[in-house]
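One protein chain is absent from this view; the other protein chains keep their places.
For reference, chains read A and B in written order, and residue numbers begin at 1 within each chain.
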Amino acid sequence: MQINAYDILEKVRAEKPLVHHLTNWVTIYDCANVVKVLGASPVMAHAPEEVAEMSGIASALVLNIGTLTTDLVESMKIAARSAKRKGIPVVLDVCGAGATKFRDDKSFELLNETRIDVIKGNASEVARIAGEDVRTKGVDGGAVGRDLAEVAVELAKGRVCTVVITGKDDIVTDGGATYIVTNGHNMMGGIVGTGCMAASVIGTFCAVESDLARAAASGLCCFGIAAELAAEDCPGPGAFKEKLFDCAYSLNREQIESMQRIVSARTEAP
Amino acid sequence: MQINAYDILEKVRAEKPLVHHLTNWVTIYDCANVVKVLGASPVMAHAPEEVAEMSGIASALVLNIGTLTTDLVESMKIAARSAKRKGIPVVLDVCGAGATKFRDDKSFELLNETRIDVIKGNASEVARIAGEDVRTKGVDGGAVGRDLAEVAVELAKGRVCTVVITGKDDIVTDGGATYIVTNGHNMMGGIVGTGCMAASVIGTFCAVESDLARAAASGLCCFGIAAELAAEDCPGPGAFKEKLFDCAYSLNREQIESMQRIVSARTEAP
Partner (left out) sequence: MQINAYDILEKVRAEKPLVHHLTNWVTIYDCANVVKVLGASPVMAHAPEEVAEMSGIASALVLNIGTLTTDLVESMKIAARSAKRKGIPVVLDVCGAGATKFRDDKSFELLNETRIDVIKGNASEVARIAGEDVRTKGVDGGAVGRDLAEVAVELAKGRVCTVVITGKDDIVTDGGATYIVTNGHNMMGGIVGTGCMAASVIGTFCAVESDLARAAASGLCCFGIAAELAAEDCPGPGAFKEKLFDCAYSLNREQIESMQRIVSARTEAP
């Protein structure tokens, strides 16, 4: 089935879903703002006393362990359980997994104790979650020996969820359908925050489209196109980031339909 | 009495008041920076061990419950009591009130246990604080049935404070004088942070002008004019935000006096 990323963006703009985040303190503004400029409504709330209620009025939940603490992860669990009761999708950005044992342990706690619908990370982060022996350098990716799509499909099947590996090419799979999104620009790696924003974009698209792999691929495609447009005549990373918001805000059907690069790669049955 | 918003801005620039904030982790930079570009001096500090001392050297205190926790609200109470001992104005942005019971409860705790001089929020947030039966969607406004100015005046009288409802038209009242500020631009709603920044602007203006309704109306007017100037030839929300800081920084008498739109609406005695 052909993906039309613009159709899902239009649903975001029409439905303006509330996207609840428990995220890190570095890129929290960017996560909120990217949701906003796409036409949706971000809310950040992490107190254990209110996260269940906030997730209960939201249409998607985004968790990001970039600056995790034990308390924050406990709030994430409460929020994720509430999200599950309401039936909304939960995205987990395993930011920095592979860098410390604490991040690995807490990632696995979240995956084992709650229902995560989309696992998202860069190559070394996701590989670590998939059980590979890799080392993440802080929150920047490290090298992974195996074929990444294979790692993603295996993890998606094992965890019965959608897996997203971001990078030069983004890999999205639910274990059945697999999409490779080649939109994007290498300037995205020149600033802090695009990885975290990608998770927020995925959450926003998953809020309005129940096929989560299609939603995630569409979101990454739109975000990548915005980045390509932002990089035109761009003097540097400061200007790029500002233009990224401008371009995401004004994305139109013509741009997306002419620039969309999503390849569907049917994966083998096991 | 006629308001001249520029006169109060000039006092801000001359006196450079220190504005102490306990605010949320999403827009904390923007809150600090808007105070800075207006010519004042922001400081953010939330440890219970130091908030009293910090408020004690400040000229205004701004509280914002956008990403509240129980501990943070306890620090807010300590800061507010210190502010009261020193006699400086305390602004409370009831960010997200009406979205969760926790936010409502903590807002009322702050209002009942400390002396708040200015209550600020969007329509549904303030309506909730005024006891109306409304529902806030995260931190974005919901619909309110009643006449907003009436709600604001009633709340101002009941709490003996100044009440600010931000929106397309901003309403400012101390229960006696009521001002409607129609400066601003709809691009302000297209990015995250303008609401929180408005509270910081109000705090900054209240730091140098003891008539808090006049101060708040003047601050919102200046901020709205900066937004109108920023929106000229503006390609999108990223550029708008950058220009908002530039325009707030360079606001001059001619701009403000020619663009100021503050209507004084004397309200009826009850």
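Note that a contact is a pair of C-beta atoms (placed from the backbone, for glycine too) under 8 Å apart; a residue touches a chain by one contact, two chains touch by 3 or more.
If you're wondering where the values come from, they're calculated on a predicted model, not measured in any experiment.
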Selected from A:His20, A:Lys36, A:Arg103 or A:His185 as touching the chain missing from the view: A:Arg103
On chain A, residues whose C-beta touches the chain left out of the figure: 24-27, 29-30, 66-70, 96, 99-103, 137-140, 190-193, 235-239, 241-242
Residues of chain B in contact with the chain not shown: 18, 20, 25, 28-29, 32-33, 36-37, 41-47, 49-50, 53-54, 57-58, 241-247, 249-250
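Here, only the chains that are shown with their structure count from here on.
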Distance from the mean Cα position of chain B to that of chain A, given in whole angstrom: 33
